[in-house]
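And then chain A:
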Amino acid sequence: MLTLLRLASFCFLTLGALCAMAGQSAPKRVVSLNLCADELVLALADKSSIQSVSWLVADPQMSFYADEAGGLHLNRGGAEEVLSLHPDLVVAGTYTTRATRTVLEDHGIPLLILELPESLVEVFEQIRTVADHLGRQERGAGLIAELRRQIEALRVPVQWRGLVYHPNGFTNGAGTLVDEMLAITGYENVASASGVQGFSQFSLERVVMNPPDVLVINQVAEDLPSMADQILAHRALKRSSLQIVEVPFKAWTCGSPALVEGLRILRSATGGQEEISR
Partner candidate 1 sequence: MRLEAQGITVAKDSHLILDDVNVCLGKGELVGVLGPNGAGKSTLLRVLAGLEMAGTGTVMLDGQSISTMGTAERARMMGYLPQKTPVSWPLSVERVVALGRLPHGDDPAGNEAVERALEMTKTANLRDRSVGTLSGGERMRVLVARLLAVEARVLLVDEPIAALDPYFQLEFMELFRSQAHAGCGVLIVMHDLTLASRFCDRVVLLSGGHVVGDGAPGTVLTESLVQDAYHVNVQTGVIDGERYVLPWDLR
Partner candidate 2 sequence: MKSRVLNTVLASSAIVLAAAGMTVGPVDLPVGEMVGQLFAGERSASTIVFLELRVPRGVLGLLVGASLGLAGAAMQGLLRNPLAEPGIVGISGSAAFGAVVVFYSGLAALFSLALPLGGIAGAFVGVMVLFILSGRQASTLTIVLAGIAVNAFAGAATALALNLSPNPYAAFEIIFWQLGSFADRSFEHVLFAGPLMAVGWFMLLWRPGDLDALSLGEETAASLGVSLPHLRFRIIAGASFAVGAAVAVSGVIGFVGLVVPHLLRPLVGFQPSRLLLSSALGGAVLVLAADIFVRVLPTATELKIGVVTAIVGAPFFLLLIYRLRQEEV
């Protein structure tokens, strides 16, 4: 009789623990604090479990996921606001303010920090990590598989010279996600070939001397002037005959599935093929 009781309680406890674990591995009140985190959370989580996303993702100029964010509470990332939402998981980026992070740690709220991925491998890892934390491992795996398929469909052998030129003369050199994206879509990155590492300045003179076939410009916002954009309108670039293609900011700032759109645009500059429906 005693043994039966022990067995029963053991089963009960284990079951209870399993249930508890199951409950723990599926947060119900997810709060996301930055744009890139928002996109992954929106892509992976069940919408009913999302408590709040950042205000940036609701701007169609900032993100392809603006529609998905419809109806959700938009936060501004302040510590007070986050606490008042009673989250059971907070996803943020490395640049989220120290103050907010400290407050969350003090209150014992689970915090997942996402770094900016520098390669596709890191992008997939990040999707897996977020999926794990959200308890949506299957969904994560599915998303990764779909992304792989779409990326491979756009892959071509390297045959053109490309350069990404940001306002103020910055470019993405070797070891960056954008560099990899260029390689996938058939471009030799003029910057990495010239030895530029990471996100650095690349003088306009060098652009003119080693002109790419396609100059890729990061379009920040429509019709808003900045000193930085002036460089892109420089006569020196106009005189060199090169094709200019604009990739909107929202297509490749985060390592989210939206980067496929960025790849598509890069590919289209060299006569890319089928529309990949997002």
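List of remarks:
Basically, contacts are C-beta pairs under 8 Å (C-beta built on N, C-alpha and C of every residue); 3 or more make two chains touch, one makes a residue touch a chain; residues count from 1.
A quick word on the picks: all candidates are chains of the complex that A comes from, given by their letters.
Fair warning: this is a prediction, and the values are worked out from it, not measured in the lab.
The contact partner of chain A in this complex, picked from the candidates 1 or 2, is 2.
Note for the complex: chain A touches candidate 2 at residues 167-169, 200-201, 203-206, 208-211, 220-221, 223-231, 234-236, 239-240.
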